[in-house]
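Below is the structure I would like to discuss, written out as structure tokens.
Missing here: one protein chain of the complex. Every other protein chain is in place.
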Amino acid sequence: MTTASSLETRVGRVTLKNPVLVASGTFGFAREYERLFPISALGGVMVTGITLEPRAGNPPPRLMETPAGLLNSIGLENPGVHKFIEEELPRLRDLGTEIIVNISGFSLDEYGRLAEILDKETGLAALEVNISCPNVKKGGMTFGVHPESAAAVTRMVRQSTSLPVWVKLSPNVTDIVEIAQAVVDAGADALTLINTLSGMAIDPEKRRPVLGNVFGGLSGPAVKPVALRMIWQVYQAVTVPLVGMGGIINYRDALEFIMAGATAVAIGTGLFLDPFSPLKVIEGLQGFLAKNPEETIRDLIGAAHCSP
Amino acid sequence: MTTASSLETRVGRVTLKNPVLVASGTFGFAREYERLFPISALGGVMVTGITLEPRAGNPPPRLMETPAGLLNSIGLENPGVHKFIEEELPRLRDLGTEIIVNISGFSLDEYGRLAEILDKETGLAALEVNISCPNVKKGGMTFGVHPESAAAVTRMVRQSTSLPVWVKLSPNVTDIVEIAQAVVDAGADALTLINTLSGMAIDPEKRRPVLGNVFGGLSGPAVKPVALRMIWQVYQAVTVPLVGMGGIINYRDALEFIMAGATAVAIGTGLFLDPFSPLKVIEGLQGFLAKNPEETIRDLIGAAHCSP
Amino acid sequence: MQVETAGVISLSPLGEATGLYHLVLTAPQIAKESGPGQFVMVRCADEQSLDPLLLRPLNIFRYHPAAGRIEIIFRVVGRGTDWLARRRPGDSLSLLGPLGRGFSSLEKYHRILLFAGGTGMPALFGLVEQEGKVGSSTEHNQEFVLLYGARTKEELVFLDLWQAAGVKVLTATDDGSAGFHGTVTGAAEAMRISPGEFDFYCACGPRPMLQAVQELMAKYGIPGELCLEEAMACGIGACMGCVCETVHGYRRVCTDGPVFPAGEVKFS
Partner (left out) sequence: MQVETAGVISLSPLGEATGLYHLVLTAPQIAKESGPGQFVMVRCADEQSLDPLLLRPLNIFRYHPAAGRIEIIFRVVGRGTDWLARRRPGDSLSLLGPLGRGFSSLEKYHRILLFAGGTGMPALFGLVEQEGKVGSSTEHNQEFVLLYGARTKEELVFLDLWQAAGVKVLTATDDGSAGFHGTVTGAAEAMRISPGEFDFYCACGPRPMLQAVQELMAKYGIPGELCLEEAMACGIGACMGCVCETVHGYRRVCTDGPVFPAGEVKFS
């Protein structure tokens, strides 16, 4: 019989009632979607990227729809960690689901301070470390694209908090496995992947880039094959749990990620085409499991790696 | 007035009657599409990837449709360079369009020998060097993902032929500009980009990867934002002409690539959704130029880089 | 705000080659909650198709809480609206709404100037109809003048409805085929507005028009509100994607707007 516990999954120390999270930056601080459905139905919420100081974000336009995808250049608009703790965290704690805070720094120091500050707060399940931020001290290359800088950020956060550290990998790299290994060696408890692919669009009438920031991050179904490939490769190389994301719309997409090696999944862009998509994915997974009463979601993790 | 010559463009030494080519691997040796339209209407044909020895290719299934994209794992099935010269080249020479031969080697030597062999043939406009092949001598990492090996392949081909050398870049890299510069410094006359993004798909019923080869290359509209971003970045860094491809379906897509910096474009996956798409793109470009009688396609190259 | 499955009651082209359509839907929940200047997000693709991916924002032209209906006017500009234009009576649509901060109450104003440009018109009609809400224009002894601009005569739609609502309608067309030959701001200047003639204005239309209206009204010292458009993803304030620049920094068009007090939005 499929019980609720068939869907339970564990990302390291963190137990999730089901494997379906919502992805950072797409769900705000859960204020808005709360008006549509009970957030407690979700496995967890990855809140919007938080920085040390408040950030205004990038100039508009910030969004451009592409074939089966979405380009965004939000630029981490957020109220800063202090206002987050004051104004958002108390509400988030009471939502009845796991809260994962996504942090972004523009120097190693900033990552460390963010982790320290959040370490003092209760009610957080984990920190998700966004290493796709430009390193202002190193000429703007993002931390996440080199194993050394990715490891350095991880170590810094690891030293600054006792919370589980989930590191979010950038897909804009030659060798995702090399980065994953470096980050795990540096103390990551789990990996989340993928962040957005770097892309752009041009308006042929205006003869200018569409986005105010020229470049944006590509998400949505268009990137799913790339995300799945990376999960697959990383699963074969590391033993920490993986949280998979990138184009998940329905439960079959989620199954693909889980069978490729994800312990949990997150939905971002999928919310925009149907705000209820996370709930439908949960239902769909339940239905799939119901076909085989012996099986739980945990049995499916990485299932596609072994020959039939 | 828009004349045919408004569409003429030059990729280094190679003059194309219009900027619309068909991408390697999607057009075979032009035998099949010839039955649908006159190949002479095209700016050029990039023939299927040729290797030194005949290759059987990868086990099926080799294709999987993804959202607005296509995964393929053909694995360079081809008759080998000698049979190509004997059986295909004579016909190709007479098609009335520029013929670009795409070559793939599994060692530096193979690239050199392919270039030497083809150097003796007449009727070729250029060699397109596919550096996305696994280097069998270096444990299977592809040549195209490191600047040193990409440059080495380019130098080898450059030394072995007097034909124009177009190097085809892999998008599966951290820094496309670094590779582009290395390849240009090594003597490339032009760059073509992008090849496919590495991806995969899983069949949740079978619990196995869909493709016989597990991994495949993602092409089609889904990848267009990534391709455009790379053209944009490379255009700012090098002075050789660029041939842009990745998800071009209609003339507006082609304009995006040209305005981002491409001197010509190629259509691959677009053929599969409409075999006439290259002709429609040519017509569409002509229509766009007709709006502004002073302008030629050459005026649009890189136009989106300058402020309005 | 909710997700509601709406039924298509009718879908009619407006004029010959305008590309404009009039859509009438059953959507009782959304009809009940709607206010002037609010919008809905509509999924404009087959259930299983992922292209186009995102919902399309469309203003609520009229809402009828009692009948459980809403009306929309849209122009076909791309693949989403093209898909929408091919629906038929009986089809269902997935809607999210009503969304956004609409126009403020006009209770305290008496002579109100409305500026409509193209498909910005539908956003304004709720101001004079306000069905099911506290007061209607006549009750409040209000006077409305609508300055309605479009490319050509054919694209000026539902003039009769506006007139029936007691609104004085002045038109402007780019090609001079009806009304003033030029923009709505040109038409407004031609009116030679006297001091105190209007005490408020509301405007909805393309950005250049809104900018021109804001500048002109500032000259006359008339306060007002502008209804903006911006590309949207979530439509409910979560993604920070739809911001416009204002004197208070970036503000979300979908939830802080789409209606902003004149003077707040920074154009250019």
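Letters A, B and C name the chains as they come in the text, with residue numbers starting at 1 for each one.
The rule is short, and it goes like this: a residue touches a chain if its C-beta (ideal position, glycine included) is under 8 Å from a C-beta of that chain, and two chains touch if they have at least 3 such contacts.
In this text the structure is predicted, and so the values were computed from the model without any measurement.
Every shown chain that the unseen chain touches in the whole complex is listed here: A, B, C.
The missing chain, though absent from the display, is touched by one residue of C:A6, C:L50, C:L95 or C:L210; that residue is C:L50. Within the complete assembly, B:R62 is the residue of B:K17, B:R62 or B:R229 that touches the hidden chain. Within the whole complex, the absent chain has one touching residue among B:G44, B:G105, B:P171 or B:G220, and that is B:G220.
In the full complex, subunit C touches the hidden chain at residues 45-46, 48-52, 78-79, 82-83, 86.
Across the interface with the omitted chain, subunit B contributes residues 25-28, 31-33, 35-36, 48, 56-57, 59-65, 67-70, 72, 74, 77, 220-221, 249, 269, 271-276. Not every partner is drawn; the one left out touches subunit A at residues 67-68, 221.
One rule holds in what follows: only the chains that are shown with their structure count from here on.
Comparing each chain's Cα centroid with the centroid of every protein Cα atom identifies chain A as the most central.
Distance between Cα centroids is largest for the pairing of subunit B with C. In whole angstrom, the spacing between the mean C-alpha positions of subunit A and subunit C is 36. Taken residue by residue, subunit B touches two or more other chains at 67-68, 221, whereas all remaining positions touch fewer. The residues of subunit C that reach two or more other chains are 50-51, listed in rising order.
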